[in-house]
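For reference, the structure discussed in these notes is given below.
Entry: subunit A
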Amino acid sequence: MSKKTLMARGLFVAAYLLLAIWAYTTGKGYVVFINNYATGESVEVFVTLDKASPVRIRRGGFVPLMVKGKGTHQIMVRREGAADFEGAFVYPRSAEALSIAVAMIMPGQELVVVPVSAALEER
Partner candidate 1 sequence: MNRIKAFITDFGWPRIIIAIFLLALFISAPFVGVKLDASFTDVFNRFGQNVIMVLALVPMVQAGCGLNFGLPLGILSGLLGSTMAMQFGLTGPMGFLVAILITIFFGSIFGLGYGKLLNKVKGEEMTIAMYVGFSAVMLFSILWLLLPYTKPDLVMGYAGEGLRRSISLEKYWDKILNNFLALRIGSVRNLAGNLSGGFIFPTGLMMFVAACVVFMWFFLRTKTGTAMTAVGSNPDFARASGVSVEKMRTTSVVVSTIIGGIGILVYQQSFGFVQVYDAPLYMAFPAVSALLIGGASVTKASMLNVVIGTLLFQGMLTMTPSVINSVLKTDMSEVIRIIVSNGMIIYALTRKTKVTK
Partner candidate 2 sequence: MANESSLLSLEGISKDFYGNVVLEDVTFTVGRGEIIGLVGENGAGKTTLMRILFGMPVIAETGGFKGRIMLDGKQVAFTSPFDALDAGIGMVHQEFSLIPGFTATENITLNRESMKRNVACDIFGERMSVLDRARMRTRAAKAISRLGVKLDPDILVSEMPVGHKQFTEIAREIDRSNVKLLVLDEPTAVLTETEAEVLIQSMRMLAAQGISIIFISHRLHEIINVADKIVVLRDGKAVKSVPVKGVSVHDIATWMVGREVKGSSSMLSACSEKVFLKVDNLWVDMPGETVRNVSFDVCEGEIFGIGGLAGQGKLGIPNGLMGLFPAGGNASLDDSPVPLNDPHKVLNNHMAFVSEDRRGVGLLLDETLEWNVAFTAMQAKGEHLIPVLGGLFKLRNERTMKLLAEEYIKTLEIKCTGPKQRAKELSGGNQQKICLAKAFALKPKLLFVSEPTRGIDVGAKAIVLETLRRYNKEYGMTIVMVSSELEELRSICHRIAIVDEGRIAGILPPTAEIAEFGLLMSGEKTGKNGDAA
């Protein structure tokens, strides 16, 4: 086996492994709990994370959703009788799960995300 062959094969294997590692790290899904716990004026909402289809959360409800990878994600909340909310949040590197409360989402304000302890990950 020539040096060139050896190198080419080495590169190929390395590229293969890198692809697998890249797919695993960037594609891993993380959970985001979105609650619509009842406060005074809360109503049924539709939440869209990234490009996924909208998910209905009834008043007082609670839904675990998945986002692909940590980092920045889009969120859109639509509720009856109010303007759509569009915003972004950062999934913290250290967090194992996140919780977002619909009630805390106010137009024009920073989105509040709360890391959930690992014990809760099992839902």
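Here is how the candidates were picked: all candidates are chains of the complex that A comes from, given by their letters.
Everything that follows uses one rule, which is that contacts are C-beta pairs under 8 Å (C-beta built on N, C-alpha and C of every residue); 3 or more make two chains touch, one makes a residue touch a chain; residues count from 1.
Computed from a predicted model, the values in this text were never measured in an experiment.
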| item | value |
| --- | --- |
| Identity of the candidate that touches subunit A (this complex; choices 1 or 2) | 2 |
| Candidate 2-facing residues of subunit A, complex | 4-5, 7-9, 12 |
